[in-house]
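A protein chain is absent from this complex, but the other protein chains hold their places.
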Amino acid sequence: MNNIYMPHLAEIKEVIDESPDTRTFRLKFKDADTAEKFDFKAGQFAEYSAFGDGESTFCIASSPTRKDFIECSFKVYGKVTQALHRLNKGDTIGIRGPYGNWFPLDELKGKNLLFIAGGIGIAPVRCVIDNVLDMRNDFKDLTIICGARSVSDLIYKQEIKEWKARTDIKTIITVDPGGENASWDGEVGFVPAVIEKTAPPSENTAVILCGPPVMIKFTMPVLTKLGFKDEDVYTTLENRMKCGLGKCGRCNIGNVYVCKDGPVFTYAQIKRLPQEF
Amino acid sequence: MDEKIISKDDLLKICQDIIGKGHTLLTPGMNEYFPVKDVSQINLDASALPAKTSYKSYVFPRSEPVLYYKRSKDDVQLIDINVDGKNIIILGAKPCDTNSISIMRHLFNWDYSDEFFNLREKHFIIIGLMCSHYDEYCFCTSVGSSPVSEKGSDIFLIPLDENNFALRIITEKGKEFIEPYSEYLKTGDESHSKQVTENVKLPEVAFDSKEVYEWLGNNFESPKWEGIGNLCLSCAQCAFVCPVCHCFDIVDEDYSYSEGRRMKNWDGCQFGNFTLHASGHNPRDIQSKRYRQRVNHKFRYYVDKFGEILCTGCGRCSRGCPVSIDIKEIVSNCKD
Partner (left out) sequence: MCPLCYCQRCITDKAIPRWIESSSHQRGNFAWNIVRAFHLSARCTGCGECDRACPMDIPLSLINRRMAMEAKKSFSYVSGRSLETPTLVGSFNEKDSDELFM
């Protein structure tokens, strides 16, 4: 029977501790055929199972252009993420997906891109960044502005180091005031303020923005002030999901199902939704 | 339309044969549609109120495993489920119930096909029965149905007199089903049954569903929701007795350290936990938002997505509500 609730099994090849409460799994499908066929686009999400505790939804954090493995990052919050956090290298988890829509990279070709990420919101953005870097010539100037509460909360330190080392991207990392430590060489300040200082011109630039709701709330007015149009700002929404298939009925915002019509929306689309998220 | 006449006795003979063959024959009782063991249990009363629950659970069970898992120290094994679609014949389904499966079909086949639903639904034969009685909670006529609606039925029965039914064959499936029993069928006359259906008393139309649709689109922030929210207990019985509510939860259940199963369970949008994020954030954190979701989902969102109202007007949610919230009244009030 074609069981849409049946996950694929994957082995945890590597566990990377990004911050005290955030972890990245590097995963490889057990079935070679699945690994070959599993095709996704930047921005899509999956359902990850810890058998015995259930499934949890998060984005695929690695780039679709790097096919040897997939990566996911999660912050420990609830029952399932706690269970996932207990797993070790070599353990097996389940993956169902990919689901949802994606960042329209094909449409964005030829533009400048501004990536803005806060906290765990960097996970979906990282997928796009890596994707874009693997087709670097299709895009013009790239700017990354990435914020975290404190230096220890900053995740993807390794990736950030790699981005910083490149000359064809401008990478700005900031931590909230009070979150810096003695050896911190990045910016100090909230993301919106840093954007105001460092953002590239809005001309021919699309923004990819992910972060906690409060960051998005204060970032949008700044972007508008700098001349970015709502249609050019792409972000992702998150809601509780169980099926990921548009059936279980909990992720909808108005008549929009985040799992099917999302998770990627432009800010213009979000403004049109009922304010219930 | 192919119309026949069948006597009650002959109909019961067919039922006997169905049971004899080992098929499941469901018929409405007071509380639920139950599998008939003996034909004497069959009550083909067009004037009965709808049973307290519909036969939804036969196509979309309250709880069902979607997979089994076995864990060892460093491996996991998954065991798939095989849904054996057994023939289920539903006799005497109310028009407000016959409608339900066809409404839910859209959702379970929207992009991804839920075979758990489909394999069961495929083996359903629905024999609808005209409904001649309504109470204060019925409102099928307000959602585009009626007590004589054939929609969703494979075969439709209309009582002509105490011992005879007009039998209308609606679908190919129905035709195939009744063919072996054609010896029991007499040629019917449509004018006869039409006389019956035309004389059926219809529940008054309580609201115009198009106007409700429009109003809902413009009144997401209406203060009316707050009033309803203060009344509702969020027990979600309305979702559980509803013939078309389909929201569900997926949870894992361990039997032991090494074995367990993943269950798909009915859930309800009125529960506070339904949309609660692990972070503690809840988009529908108060009851008024949850009730707004319920009404909007039924009368607006589902219409947007699938072109049908997610309600059959059976009135079960209102009959069962412990605090007497009447959905008909609330939706009728969805106007300025």
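Note that the chains take the letters A and B in the order they are written out, and that residue 1 is the start of every chain.
In this section, contacts are C-beta pairs under 8 Å (C-beta built on N, C-alpha and C of every residue); 3 or more make two chains touch, one makes a residue touch a chain.
The structure displayed is predicted, hence computed values, not measured ones.
Of the listed residues B:Gln16, B:Asn118, B:Asn265 or B:Asn282, the one in contact with the hidden chain in the full complex is B:Asn265. Of the candidate positions B:Ile19, B:Val39, B:Leu231 or B:Val251, contact with the unshown chain belongs to B:Val251.
Within the full complex, the residue among A:Gln82, A:Thr198, A:Thr224 or A:Asn255 touching the omitted chain is A:Gln82.
Among the residues B:Leu25, B:Ile126, B:Val196 or B:Val241, only B:Val241 touches the chain that is left out of the figure. On the side of subunit B, touch with the chain left out of the figure occurs at residues 31, 52-53, 62-63, 233, 235, 237, 240-241, 249, 251, 253, 263, 265-267, 272-273, 320-322.
Contacts to the hidden chain, counted on subunit A, fall at residues 78-79, 82.
Note that in this section only the chains that are shown with their structure count from here on.
Centroids built from CA atoms put subunit B at 40 Å from subunit A.
Chain contact summary for the complex, subunit B toward subunit A: residues 66-67, 69, 71, 74-76, 78, 80-83, 107-108, 110-116, 119, 220, 246-252, 254, 260, 262, 264, 267, 269, 274-279, 281, 283-284, 289, 293, 296-297, 300-301, 304-305.
Per the touch definition, subunit A reaches subunit B in the complex via residues 1-7, 9, 49, 51-56, 77-81, 90-92, 94, 213, 238-240, 242-243, 245-255, 260, 274, 276-277.
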